[in-house]
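The structure's right below; bear with me while I get my questions together.
Of the protein chains in this complex, one is absent; all others appear in place.
Coming up: subunit A.
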């Protein structure tokens, strides 16, 4: 699995190179006008509609999943709907500040949470740890689990494809490949570290039986001042959640405006609040009808993984192909 993570990471980096080529094209910096120039207004509306569905599924699964984790591990006494409302409201507060300030917030989110990875160091050194637990490094056996795992990692590395929607906020001089590649590499290192730590800590056999292995692992962390550091760690992950949700909410609002044919008009606060309310209501509906009962199993998370994997695979290549075709024409 170690090499699987690295292999997926390398392939994702190739995808990022395609994405960087798109950003180097003259269309990316023009924003909506660039897309219209490339595809025509009708097609852009169609793509916006498809993108909006992808974004909605992503927002819903991230929010409901994170709410579930918080409810289970941090605050079991509070109603989930309230948790959902609080978390979503904070994301909206950031989004309402606008795209520029939302993009800036990533530095704050990173600074406030990068050190969490250091807390995993003790898991690399448990007394029962054995290097053999990591074997086989390259599995020769036919194992469906590994393909599912690779799909999951691929989907986890997705997200940069949404940057095409905010190309107008980047300067044409910005060389985005380097920061994107560094970010991707850091993510791969983090996944590797988490995978190795949880394998060494639980052993490969027990690891298969755990539904939230990383969270269950950090439940054993303690310090002289605080026990149960997992509660703190789960809470601090909200920084990433808030950033991601704010960005996605803005993209959702943007796609709604394109579908409604108001992309060239200035954004309005009332329009934004309306789209936020629609999004929140839809999420509540999904929660009450499809998520809460648990009868749907992992339908929504699996749907989100598939959507993320497809979008990350298809969008960069599609955009480059569109630029090439337009260039020939």
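One rule holds in what follows: a contact is a pair of C-beta atoms (placed from the backbone, for glycine too) under 8 Å apart; a residue touches a chain by one contact, two chains touch by 3 or more; residues count from 1.
What we mean here is this: contacts and distances are computed from a predicted model.
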| item | value |
| --- | --- |
| Complex member absent from the view - protein name from UniProt, among "Spore germination protein", "Phosphoribosylformylglycinamidine synthase I", "Xanthine dehydrogenase YagS FAD-binding subunit" or "ABC transporter permease" | "Spore germination protein" |
| Contact partner of the left-out chain, one of A:10, A:50, A:168 or A:235 | A:235 |
| Sole residue of A:107, A:124, A:147 or A:212 that reaches the chain not shown, by the stated touch rule | A:107 |
| Subunit A residues that touch the omitted chain in the full complex | 70, 74-75, 77-78, 83, 86-87, 90, 93-94, 97, 101, 104-108, 111-112, 222, 224-228, 231-232, 235-236, 238-239, 242 |
